[in-house]
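Left out: one protein chain. Kept in place: all the others.
Here is subunit A:
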Amino acid sequence: MVISALHRKLGRDLRRLWAQALAIALVLASGVATLVLGQGAVASLSDTRAQYYAQNRFADVFAEVTRAPRAILGEIEAIEGVLAAEARIVRLGRPDLPEMAEPGALLVVSLPGEGRPGGGLNLLHLRQGRLPDPLAEHEVAISADFAAAHRLRPGTSFDVVLNGRRHAVTVTGIALSPEFIYALAPGEMMPDPARFGILWMPRAPLEAAFDMKGAFSSVAVRLAPGAAQTRVIAALDRILAPYGGTGATGREDQTSHAFLDAELQQLRAMVQVLPPIFLLVAAMLVHTVLSRLIALEREQIGLLKALGYGRREIAAHYLGFVAVIALIGIALGFAAGAWLGAGLARLYAQFFSFPFLVFSRDPQVYALAGLITLAAALGGAVKAVRSVIALPPAVAMAPPAPPVYRRLSGWGAGPPLRQSSRMVWRHLAHWPGRTAGSCLGVVMAVAILVAAFWSEGSIAAMISATFQRAERQDAQLSFVADAAPAALHAARALPGVLVAEPFRAAPVRISNGPRAKRLAITGRPATAQLSRVLAPDLRPMPMPEDGLILSEALAEALALRPGDLATVDFLDGRRLTRQIRVSGISLGYVGLGAAMEIGALDRAMGDGPRLSGVDLALDPAQMPAFFTAVKATPELGALSLKARTLTRFRATLAQNITVMTSVFATLAGIIAVGVVYNFARIALSEQGRELASLRVLGFTRAEVAGVLFAELAVVVACAQPLGWLIGHGIGRAMAAAFSSDLYRVPFVMGREVYATASLIVCGAAFLSALAIRGRLNRLDLIGVLKTRE
């Protein structure tokens, strides 16, 4: 029967070409997997966060005050659009744990929903134990990461220094909170669960410790659906202004949410730029490979036609062949993508300490990836089959008209090549379309590898600029409250301090017309050496006498350029509003930054010289003494250690990017191997006859292999530079997509990235050559003599 004979041919073809079919399927699978895994991870994390926020009633608006009476809470709840409001006491405390050599900090927060069962905002999710009894003075819940870092369990007791006084507490529960998914200590750049945690405790002991009887220091507000956030914030600011309100903010300025958002944006950037490129590259390659594979079947197609098979049956046969490969690839891609996506989401969920993880799959993404892949594969087949079917059988059965090789003037006669080298050269030169196709395949393999490794240089550049050129202090002390200049002398007197430089951080709202950002302006001495502001060319910038230096990201966000006037509302002290001229643009990779000369800042604020903290250079030999002294003097405030920040930076941002990069690099590697192997195999099929003839003429196996491999080598070598160039472009796009308010990612691509990509591709070529070597050795010498070409 007609169908069954063709079916049998299909099965045999697949078995004969299994290695090639598998390589093609893997290339397709890699393209599909990148798309599916990225989208899956992003969707899972966004949905998880949304569900977490909703279930635990994460507030929409936050405001801080110095001290406000709880009586005004009713007023706040009465603001139109406010669904619920919660007044809290939020203060910094210091844990006194014996194993903590370096002093750390705890953010102490009054228990949510206290006194109103089931009520409250920013509800805790208990990992272990129970919530503290509101009436038990010593019971606390502690954030899970800090608890894990110090092996705290329900029942563990330790001391917390609150407002200078020691307070014994007992842990009853280990908790997570939507408000502190990303727990960043004030003044720190990176979360450090070993040195910073959240402590939730009943209101009464906090009122007593911080002199907050019947008062609150922080308010969280949940908005009714559809409420106008800006109007609520304005109303809230009016109510809170008399109590030292520094201005309410929406979620977008809430530290944890903002950082989480930045991370998600990075992840989204990863999945929006790379995977479509991967998928297209895979599709394009498969298209080329399959059309060449089918072109090899030319004579068989002619024969089938001559035997009376219809075009449709023949087309269906080859489309079936291709569809089987494509479907295997798609299935593998779906499976790998779903698995890797879930793994990635789990990794991030762990990093963010989500209490649960919602696995989301967007069927549309799967459908899209599947369709693109299938279309590309079938398209390649249709193109090739159509061109062959169009020929009369007699023509199709004959070999394609041999290329009319010509001596290109100047070339053929030119180099004294051996004839076998001349064959290589003429093959490449006389099938320019095919050569270009192979080259392009390898180009894209190199390019996606380069692109996959884009982040390495960028992270190194961020680290070197931020931690070696800009921030050169060993530690930074942030005072509990702004202090008089004498505090600088006190800091200098601490054991082990070699150099101390003051700074002042002033919370402000900087605006330019409708554009506004909240941040802190840092005031530094004009000749600061420990913490420097860098110009975009990485040179330290001298602090101008007056005038404001903005980081690139901030200047861009506010559309301000040097010479423009910025409106600065100081949210502290005398709360003045000033017009300050922008005098320069600085480099800043993490967060938004603004800087002034410290004296100029004091003048602008109009409240005399004040210090927010000091940057310190420390004598490594005296570190323990220094730590002891700082611990003994709680009023010195929070200590941030550069070495730890750098470690955390590497362990978080760098690690997340690295995981992602490894996944992409692996998939890019598979694509590269698949492509090179396929091109090598096809070259072998196309030239098998000539190569076998060479063997008959007395050429050794090595010499014949040399002819084929030389061609492969030329293609692979020629593809490298263009691959680097395209990869460079994709990497640049990635860096741009990565940048957000909180991170500005420089684009630096070292030579080692190009080298690595090329090495992988050349390695793939080498392995493909090895794999093909076996087939070359088994060339059928007699077979080629019996048949016409």
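The rule is short, and it goes like this: a contact is a pair of C-beta atoms (placed from the backbone, for glycine too) under 8 Å apart; a residue touches a chain by one contact, two chains touch by 3 or more; residues count from 1.
The working rule: contacts and distances are computed from a predicted model.
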Among "Aspartyl/glutamyl-tRNA(Asn/Gln) amidotransferase subunit B", "Putative ABC transport system ATP-binding protein", "Energy-coupling factor transporter transmembrane protein EcfT" or "NADH-quinone oxidoreductase subunit H", UniProt-listed name of the chain not shown: "Putative ABC transport system ATP-binding protein"
Per the touch definition above, residue among A:His257, A:Arg426, A:Arg504 or A:Arg532 touching the missing chain: A:Arg426
Residue touching the undisplayed chain, where the options are A:Arg8, A:Arg515, A:Arg539 or A:Arg701: A:Arg701
Identified contact with the non-displayed chain, of A:Thr156, A:Thr658 or A:Ser693: A:Ser693
Touch residues of subunit A, complete complex, unshown partner: 401-407, 412, 418-420, 422-423, 426-427, 430, 689-690, 693-701, 703, 781-782, 784-789
